[in-house]
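Every protein chain of the complex appears in place save one, which is left out.
Up next is chain A:
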Amino acid sequence: MVKRKLKSQPTEATNSKSKKQKKDIILEPVIKSDAPVERQTKWTNKQRSLIFSSRGISYRTRHLMLDLRTLMPHSKAEPKMDRKDTLFVINEVCEMKNCNKCLYFEGKKKQDVYLWASNIPKGPSAKFLVENIHTMSELKLTGNCLRGSRPLLSFDKNFDSEPHWQLLKELFIQIFGTPNHHPKSQPFTDHIFTFSIEDNRIWFRNYQILEEDGSLAEIGPRFVLNPIRVFAGSFGGATLYQNPHYISPND
């Protein structure tokens, strides 16, 4: 038997350097069973976000969570977590699901909603107070988009002013941005997430791109994040930043 010369596996380095787009892999007529399978390696940015919540959240928060899961095809779901477990357990949960990002909604006193956004193995993580939630199913929000299409992410210029805003910007890009060539993603770019800083809070909006000239319709959801703290580790660790303008809803 003639030994087939194995084709060299295309590495990530060559992938990123090659200017031409990789052609589709054509299977050979006869394949040896122990020859390693060539995989399509277009999807390189492997981000997976785990979106879940604690017990005791209101219907609005639950719908917000579901909306985010719809909009982000690279997200995974998880049943509600008991609050008696410490937050550090979340890291293990994410590892089990093979996720490297996490959005965790925490509801306290059936009124206040806190959002944890974290990069899983080593951090950083941030805790926010969520305000002014409007879900996608509100009839005044008239836009629509493909399920799983990659959004454009638009940030305010203020995000470049302070280091903590820069950190949050980077975190949001990695969490909210759908990876390129994700298997569940759709090819056309028809919506845009905007993050703006106003009154020391982050305002989130999602618009549908109606025309190429810039006419937009709002899809939803809408929420406002009031940053509380930024930690160096994931769900713990040293505090890197504490928001001086934050007033707890308990006061």
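Here is the rule we go by: a residue touches a chain if its C-beta (ideal position, glycine included) is under 8 Å from a C-beta of that chain, and two chains touch if they have at least 3 such contacts; residues count from 1.
In this section, contacts and distances are computed from a predicted model.
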Suppose you had to identify the omitted chain by its UniProt name; would it be "Bardet-Biedl syndrome 10 protein isoform X1", "Ebna1 binding protein 2-like", "Acyl-coenzyme A thioesterase 4" or "Geranylgeranyl transferase type-2 subunit alpha"? "Ebna1 binding protein 2-like"
Just one of A:D34, A:D199 or A:D251 touches the chain that is missing; which is it? A:D199
Logged for chain A, residues touching the omitted partner chain are 16, 44-45, 70-71, 119, 122-124, 136-137, 139, 141-142, 144-148, 150-157, 159-160, 163-164, 166-167, 169-170, 173-174, 177, 179-180, 186-190, 192, 194, 196, 198-199, 203, 205, 207, 209, 212-214, 216, 219, 230, 232, 238-244
